[in-house]
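Here's a structure for you.
A protein chain is absent from this complex, but the other protein chains hold their places.
So, subunit A:
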């Protein structure tokens, strides 16, 4: 399935919805959205991932890029990550640096 990536900004929170297959060919689209969110000086990044069926290490590098661009104190939430994608995140230790949740409600 083709990759799609949409960004919405709500005050200081960026929401990015990812769907389809995220490989090295399309990772620059994800990075562009992260840069856009970083430019808006958000304090939190929420990634909605229930429709993301595949993620290669290029997607992980985009997350590391987000931490660099936004600062280490910006929390990154990952919402409804599919099991296979979650396995990659855990194997590479990225689960220690993001907050993985089943559902997300803006408090």
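Everything below uses one rule, namely that a residue touches a chain if its C-beta (ideal position, glycine included) is under 8 Å from a C-beta of that chain, and two chains touch if they have at least 3 such contacts; residues count from 1.
Following the convention adopted for this analysis, contacts and distances are computed from a predicted model.
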Would you kindly match the missing chain to its UniProt protein name, picking from "Carbon-monoxide dehydrogenase medium subunit", "ATP-binding protein", "ABC transporter permease" or "Hydrogenase-4 component E"? "ATP-binding protein"
Touch with the omitted chain, as defined above, among A:25, A:39 or A:99: A:25
Which of A:13, A:40 or A:60 touches the chain that is not shown? A:60
Footprint of the hidden chain on subunit A, which residues? 21, 23-25, 54, 56-58, 60-61, 63-64, 67-68, 72, 83-84, 87-88, 91-94, 96-97
